[in-house]
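Only one protein chain is missing from this complex, and each of the others stays in its spot.
Just so it is clear, A and B label the chains in written order, and each chain counts residues from 1 on its own.
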Amino acid sequence: MEEKINGMIQTMAKENNQNKACIEHPEDTKGILEVQNLNAWYGKTLAIKNISMSIPSKAIMAIIGPSGCGKSTFIRCLNRMHEVSHGGRVEGCIMLDGKDIYARDADPVVIRRRIGMVFQKPAPFPTMTVFDNVAAGLKLTQFWSRRWELEEVVERSLRQAALWDEVKDKLHQSGASLSGGQQQRLCIARAIAVQPEIILLDEPCSALDPASTLKIEDLMRNLVTQYSIVIVTHNMQQAARVSDMAGFFLADQDRAGILIQYGQTSQLFTNPKDKRTEDYITGRFG
Amino acid sequence: MAMKRKEQETTSPTGAKSWKFGRRSGFSDKIFSNLTLVFTLIMVGILVALVFVLAKDAMPAITKFGFSFFTGRIWNPVKDIYGALPAIYGTLLSSLIGLIIAVPISLGAAIFLVELAPKWLTGPASFIIEMLAAIPSVIIGLWGLYVLVPVVRSPIEKWLGSHLGSLPFFQGPPFGVGFLAAGLLLAIMIIPIITAVTRDAMKAVPNEQREAMFALGATRWETIDKAVLPYCRTGIVGAIILGLGRALGETMAVTMVIGNSYKLTASLFSPGATIASTIANQFGEATTGVYTGSLIELALILFGVTLIVNIVARTLVWRMTSVKAAKE
Partner (left out) sequence: MNNLNERGHSRRKWINRIMLGLSGTATAITILILALILGYTLVRGISYVNLNMLTQAAKPMGQTGGGMRNEIFGTLILVLLGSVIALPIGLLSGIFLAEFASPKVAATIRFTADILAGVPSIVVGVFVYAIMVMPMHSYSALSAGVALAIIMVPVVARTAEESLRLVPTSMREAALALGITRWRAVIGVVIPGAMTGIVTGIMLGVARIAGETAPLLFTALGSQFGVQGLSKPIGSLSLMIYHYALSPYPADQQKAWAGAFLLVLLVLVISIVVRWVSNRKHV
């Protein structure tokens, strides 16, 4: 058995042009994203250390923990946005469909197509209309797009984002003219218009009022039938309400973020195996 | 322009669609960033080429006159002998006059705009001052020649001559055209930039400084004089030097009112010449290599002087802004 695994490791290493081996798990425990030994730096500072976890398919995974423990950094590694930041550097493997997204021959643009992201502060493109915002991912990659195709995609995405009824008469107004909650749903529609497999949400509701927050939480439960979702949140009640699985992050003594434990949300909240998790959940800190 | 599909569909063992991880999009990004780099290098190249070409074409004059170009007073195309001293002197003198007149006015206007003016006034007033900067030099020269020069001739120079005529600066017949008129026009042209940069410098002074002075019982003016101005004096000096740089290079307005007489004289009433006016007036007529070369050497000198002045000014202004940024 060991020789077989070693042999697999060698082949995979050669295929991926890497020094480290990225191990593909056997099929039955495979999540849609396999994170293996992920480390990320800002310049010389280590931000997250040795994270390994499995992101489940067609489920909502919440990343929780106190602020400053690398949750945002972690999620930005999942779609290779971390390297866009000044001084951002990543080591480790993240396997999508058996291939490492950090392989030398992997194209970040293609990866970000498959793994979409919605940011904390709603960022609609202010110079574009609502329609153009949703269509942006498509219009910016193909110079030609038949009008009716775009209209179909925009309507479908806005419906999925539970925004269609509110903006169907405003499609040609500026994207910035909507309310905060609507803007965030617009960004969600924009992200799903390119049909990703996974949607990452980095504290999407922290800048929103409670009513908008609940709308987005409902929205996520509908989206999860088609997309796998990872959401960073510092709001534990939200994590408990919305997620199927949860991962708890904490900063170690060197201020690098580490993963304490992850698993079924219900189990994590009612019967956390690690004392630190229990302390966080019961509100002793954070 | 139809774009080829970069990705190819394959199916993985799990049955999900997966795009082949190609690296082709990095290629188009490289092209774009290299394109911008090329054009940036063109911009840099222009400056480099400028220096080289001027130096090369000034060679006939440099080799013939050497250092005496800077000390020679004669500019004689017939004999092909050229000395730049009167032009250099004229440039410096007219710019100095311009500065002396412009600095108090600019500082005063900046103080008024930042510290005293009611909010509704600052916008329009600043705009008006900016518009002064936008007026083309040739129009200021036109106005200078037909409106200012007669006024300079009389009553200004008459008055100065009769009351301060004992000083060598104010002796000689009141021509109207000359250093004084040129200096006045230069002052008009550099007031906007000194005002604008001084304003920025003063606005950068944190309010706490002013409030601390007020709390000590200082008057408005004392606050400005003792708290605000010293705090931003680097920026103010930078502003003044920027104005100087602008004045040194100014051509059209000065050429039209300086009278074009190539001599060294202390009198402000006298016509004179500047580097820029000499080039402007004679470049079209230059025939021999030495003649053209001398004019180009003048241009090179002007370039060098304004370069140094501008670098000093920008360093001072930059220091002011980075101090402000560091304190925030």
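Quick note on the criterion: contacts are C-beta pairs under 8 Å (C-beta built on N, C-alpha and C of every residue); 3 or more make two chains touch, one makes a residue touch a chain.
Since this is a predicted model, take the numbers as computed values, not measurements.
J.: Which of these, A:Phe119, A:Tyr227, A:Phe248 or A:Phe269, touches the one chain of the complex that we don't see?
T.: Candidates A:Phe119, A:Tyr227, A:Phe248 or A:Phe269; residue touching the omitted chain: A:Phe119.
J.: If the hidden chain were put back, which of B:Ser137, B:Gln171, B:Gln209 or B:Ser261 would touch it?
T.: B:Ser137
J.: One chain isn't shown here. Among A:Lys71, A:Lys99 or A:Arg190, which residue touches it?
T.: Residue touching the absent chain, from the options given: A:Arg190.
J.: Even though one chain is hidden, which residues of chain A still touch it in the full complex?
T.: 79, 81, 84, 109-114, 116-117, 119, 121, 123, 125-128, 136-137, 139-141, 187, 190-191, 194, 196
J.: Counting contacts across the full complex, list the positions on chain B that touch the omitted chain.
T.: Contacting residues on chain B, toward the hidden partner: 25, 28-29, 31-33, 35-40, 42-44, 46-47, 49-50, 53-54, 57, 104-109, 111-113, 115-117, 125, 127-132, 134-143, 145-147, 188, 191, 195, 219-222, 224-225, 245, 248-252, 256, 276, 279-280, 283-284, 295-296, 299, 302-303, 306-307, 310-311, 314.
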